[in-house]
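Take this structure, written in structure tokens, and hold onto it; I'll ask about it next.
With one protein chain removed, the remaining protein chains of the complex are shown where they sit.
For clarity, chains are labelled A, B and C in written order, and residue numbers in each chain start from 1.
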Amino acid sequence: MSKIPVGLIGVTGYTGMELVRLLARHPALELVRATSRAEAGKTLVELYPYLQGLGIGELSVTEPDAAALSGACRLVFLAVPHGAAMGYAAELLGAGLKVVDLSADFRLTDPGVYESWYGVEHRHPELLEQAVYGLPEFNAGRIKEATLVANPGCYPTSVILGLAPALAKGLIETDGIVADSKSGASGAGRKSQVGMLFCEVHDTFRAYNLGKHRHTPEIEQELSKIAGTDMMVSFNPHLLPVDRGILSTIYTKPVKSLTLDDVHNVYTTHYAQCPWVRVLPKGRLPETRFVRGTMFCDMGLVLDGRTGRLIVVTAIDNLCRGASGQALACANLMLGLPVEAGLDLAPLVP
Amino acid sequence: MSKIPVGLIGVTGYTGMELVRLLARHPALELVRATSRAEAGKTLVELYPYLQGLGIGELSVTEPDAAALSGACRLVFLAVPHGAAMGYAAELLGAGLKVVDLSADFRLTDPGVYESWYGVEHRHPELLEQAVYGLPEFNAGRIKEATLVANPGCYPTSVILGLAPALAKGLIETDGIVADSKSGASGAGRKSQVGMLFCEVHDTFRAYNLGKHRHTPEIEQELSKIAGTDMMVSFNPHLLPVDRGILSTIYTKPVKSLTLDDVHNVYTTHYAQCPWVRVLPKGRLPETRFVRGTMFCDMGLVLDGRTGRLIVVTAIDNLCRGASGQALACANLMLGLPVEAGLDLAPLVP
Amino acid sequence: MSKIPVGLIGVTGYTGMELVRLLARHPALELVRATSRAEAGKTLVELYPYLQGLGIGELSVTEPDAAALSGACRLVFLAVPHGAAMGYAAELLGAGLKVVDLSADFRLTDPGVYESWYGVEHRHPELLEQAVYGLPEFNAGRIKEATLVANPGCYPTSVILGLAPALAKGLIETDGIVADSKSGASGAGRKSQVGMLFCEVHDTFRAYNLGKHRHTPEIEQELSKIAGTDMMVSFNPHLLPVDRGILSTIYTKPVKSLTLDDVHNVYTTHYAQCPWVRVLPKGRLPETRFVRGTMFCDMGLVLDGRTGRLIVVTAIDNLCRGASGQALACANLMLGLPVEAGLDLAPLVP
Partner (left out) sequence: MSKIPVGLIGVTGYTGMELVRLLARHPALELVRATSRAEAGKTLVELYPYLQGLGIGELSVTEPDAAALSGACRLVFLAVPHGAAMGYAAELLGAGLKVVDLSADFRLTDPGVYESWYGVEHRHPELLEQAVYGLPEFNAGRIKEATLVANPGCYPTSVILGLAPALAKGLIETDGIVADSKSGASGAGRKSQVGMLFCEVHDTFRAYNLGKHRHTPEIEQELSKIAGTDMMVSFNPHLLPVDRGILSTIYTKPVKSLTLDDVHNVYTTHYAQCPWVRVLPKGRLPETRFVRGTMFCDMGLVLDGRTGRLIVVTAIDNLCRGASGQALACANLMLGLPVEAGLDLAPLVP
């Protein structure tokens, strides 16, 4: 059976690389176009020597060109920075392609919110209505019908999945939630910058953008939908000296007296049909290594009776689950494939 | 001028090693006894080859013996596990020595609280009253007069210093504080255990003991004194893949409307006479590498107007400031030396 | 189609864990028995929480028992220390099972050499003759027929693959070869020992066992066969602060004037039918991350005209290619499956 041809705009970043890794072993999709202005003319294996022998390396990187892509592909992944993606999306949709955008350009339904957090005017607000937020656990039905999917951010994936059951069931106050998130360095992208050099990240730890990270409005928008009321979250990111992985420790207040059994039941029930969400046994807490290279979102629950808090800890791989793997899951759905095609991955431990 | 002789019980752990490092370059103290049941008979340099040429390596490790120590030393550091320290302290105090205990045995004034959190009966509750909590910024006067100092825990040092100004001035609610703390692996000690092997800690991140870490009652006891009211804290530790360093992100609620200038002024004023506490300029956040190997506690302040929170971020070196360096500062005070003797250290970056 | 049942003795080490990871996604083999004296009675997922949802975690760990294994399996992997494996092998072979031994017990054809390097008497020298050295690139035919495979050591895999073409073609002197090898920490196993704690390995680097590592005679035995003459190698291991990966830098002397083209041709020709050996383009050197989690052995060639040396650099994943993946490749062959079944893996970068 011939594979479905797909394209990728932006192959030089970590999310582009991760898409290539996953597509190299995908049973039903074939990467037939990969673009980069900076590297056009090279083959993929010249860029990434580790692709030798994987059957994908001989593909030549081209300039991004909507016409060429539309003739060759059925769906295109956009792995370019926010601000750059929206234009490509408009062109590609116009040419009849399906699009999965890994940037933030179509995640926020209100273009004013987008502009105030990202500092960029939205040039295609007319597309926002048709964009579907690509969290497969919640939106699978709509993703299947979508032509434009806004792939969730890495931090939002970890926070939204962690809070959804408790909010949906009204277990916790919507006010006063704090998410203390820690991300591996691949989340900062593959731009050359002194602050992300090995010697600036290794053997150290720092907080950054406390209370003002751009993923905040995305988290709040999606949680507000789930909670059925407008809510804010204090979202606070940190930089871990690891390659991959986000661990979010989320502090909430129960609205009433709960037992850990109650909460655990709510979570396992909520995610009973979601094989990628692993609610851990009571007493267990997640670790980023246990989801390395996979689509899993691991989740640990702590009920602290002393201080009256429900603490939810989630772990994902920011590149796979938090970006490229999730984009691929959406593409699977959009193309009529099983959501897990090519994503049935086991974690690499250690 | 001859140096003051001091002893060390427990030389095989990371805090013992850190004391040896600092004493090797101390201008006024000399390590004349170092003990370890397991390693008695070896010289220090046989244990720690990196001591060669530092003028301290030829000291022979001996069995711990109070009589021998009392004849040779004026002060002894206890770097042994909780439960083991209390007995040594009683013996050494009885022999007329001053004692700085790095364990938790004398930190909690209420032996019942000790027993409920540590699961060990306190065999010397009669000593608790004379024990002084060794945080030099707050208790310098009492430390100078003390014969027994309970050296603060590493996490408590990072949390208490971060909250003290705001609590002392009544800026924040005493209820609902969350401390999300992240520590390097040396905090787990130098015991052989599978969970702390390189391949179990490297390139990963995990939470542990959420809401039930033994440093919790110590934090609450000291903060309650500062706040003038009993208070609880939700304290939640995590394990970082770094050697040294604790970063605590502490979430609080202001009792009234504040500006960042207000808060920054309170903090800089509070610590104006404390050279080891560095309140960073507004907009800066601490990083563990910037305090590596030193006594500094760096502190960043964030006022998040959206969610109505004051976030305090602190960074210390858990082995130096959070353990052995702090113990040495206390010893300096107890022996009539300037608090900073031998501790005027510059951070090793990178 | 039903899968072929296999067993694993020794599930608590890193090689056992890696076998479980690979078997969890194997299309034709099913792990039906996993044993550990220490952990018998638990399920795999209780031991390894990251197995949740992989369809393999519910298997219960049992005591190692040859009779039970022989009734349930067609082949058994031995992932226990040298010295312990030989007894299991004898029992299991006696019960009619095929065996792949990941330890060193059957690698050395001369039991005297085994005893002098390993300090253990060989209790089953009668089995040595039937044991096949499990390097699939060279011995595929014999492995297919074997009932007992001695799986190669991790370092030997990296050195033998790197030198084989040059020795087979007589390009280099058999005398004076130096292999300077660097291994990730998983190579030291999962025993609790102070020297392998995170804080003893992280952010540092050391040499160990120079000239006397136990993998030396294995390297020399296999290279002597390839070269057609007895030869010695100066083999010198080092410990890297990484989880996985061996990089060997191998220094040789050409027997005559060569061009890099000559050497490159010899290597690419030699490995033309070996998809897991990737001879890199001239000018490229391997990196351990580029083989992470895979069966690849990457190889870079440098001809240093100034000093008259041919330098071969190889990189493998010590756990996958250097241990469990290679064992699985052998098992595939022994069971009539394609060698690459379940091993068609793409590297996880970053």
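The rule we apply is simple: a contact is a pair of C-beta atoms (placed from the backbone, for glycine too) under 8 Å apart; a residue touches a chain by one contact, two chains touch by 3 or more.
Fair warning: this is a prediction, and the values are worked out from it, not measured in the lab.
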| Per the touch definition above, residue among C:F106, C:Y251 or C:F296 touching the missing chain | C:Y251
| Any idea which of C:G53, C:G87, C:G189 or C:P241 touches the chain not displayed? | C:P241
| chain C residues touching the omitted chain (full complex) | 176, 178, 180, 182, 199-200, 202-208, 210-212, 232-234, 236, 238, 240-243, 245, 247, 249, 251, 285-289, 292, 300, 302, 304, 306-307, 309, 311, 313, 350
| message | Considering the whole complex, not just the chains shown, which residues of chain B touch the missing one? | response | 14, 17, 21, 24-25, 48-50, 52-54, 186, 202-203, 243-244, 275-276, 278, 280-281, 284, 289-293, 296, 298, 344-350
| Mind pulling the chain A residues that touch the left-out chain? | 14, 184-186, 190-194, 196-203, 241-243
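We take it that only the chains that are shown with their structure count from here on.
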| query | Shared touching chains for chain A and chain C? | reply | B
| message | How many angstrom lie between the centres of chain B and chain C, each centre taken as the mean Cα position? | response | 45
| field | Centre distance in Å when chain A and chain B are each reduced to the mean of their C-alpha atoms | value | 39
| message | Quick check on chain A: which residues sit in contact with 2+ other chains? | response | 202-203, 243, 289, 292, 350
